[in-house]
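Left out: one protein chain. Kept in place: all the others.
For chain A:
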Amino acid sequence: MGDSQYSFSLTTFSPSGKLVQIEHALTAVGSGQTSLGIKAANGVVIATEKKLPSILVDETSVQKIQCLTPNIGVVYSGMGPDFRVLVRKSRKQAEQYHRLYKEPIPVTQLVRETAAVMQEFTQSGGVRPFGVSLLVAGYDDNGPQLYQVDPSGSYFSWKASAMGKNVSNAKTFLEKRYTDDMELDDAVHTAILTLKEGFEGQISGKNIEIGIIGTDRKFRQAPALTLSPFSLKLYGGVMLMRKMTFWL
């Protein structure tokens, strides 16, 4: 429309009422690796692809799923370095809350403060928005919760959501498969199946990451699982899921 003239400056609205930089940030997110989260009746699971640029990269050094507090974890789609900065800020905010109140921060409060940080970067001079969308999973006194936070600073609570490359297929898949009374291990199965849907190449324990939080309120990462490729092919990943449930 005339939008391109306004697309360079973050702090100027375009005639169509958009902040074009934020739209571009969302595009950056949309071309990032797929990640998803599912809220079960007794916990939350978040998962992401971990496609590394080369087989020479040491995959144990890459951690896309991080914990913000012992009972809150987060995964992202988009730019890794921006994610690291947000994780650092969120952890500090959670600790400041704890120092003031000696209580673990509720999930909604942490999400709100992280979203406020992301919004700051859409209204200040000389900065750009964060190129990540976050999926925050936590368990507190209000039960299991799953929130998505966008580069604009808006946040939504989801029962199940996906972000990144394969988002529309993944969301359709999740819509079909999601039930309100799902248990945590069902949710993990569904998460892996959803990831498998849009996966290019062979899915294995080494190129996905899974994070889980249950009624024990402790966020844990699934360890790297080694799987025989034959069994994966045959059962379409069932062996992988069985191993995960055992570990659970």
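A few notes on this one:
One rule holds for everything that comes next: a contact is a pair of C-beta atoms (placed from the backbone, for glycine too) under 8 Å apart; a residue touches a chain by one contact, two chains touch by 3 or more; residues count from 1.
Methods note: contacts and distances are computed from a predicted model.
Protein name for the hidden chain, per its UniProt entry and selected from "Proteasome subunit beta", "Mitotic spindle assembly checkpoint protein MAD2A", "ER membrane protein complex subunit 10" or "AP-1 complex subunit gamma": "Proteasome subunit beta". Within the whole complex, the absent chain has one touching residue among A:27, A:63 or A:109, and that is A:109.
Although one chain is not displayed, its contacts with chain A can still be listed: residues 99-103, 106, 108-109, 112.
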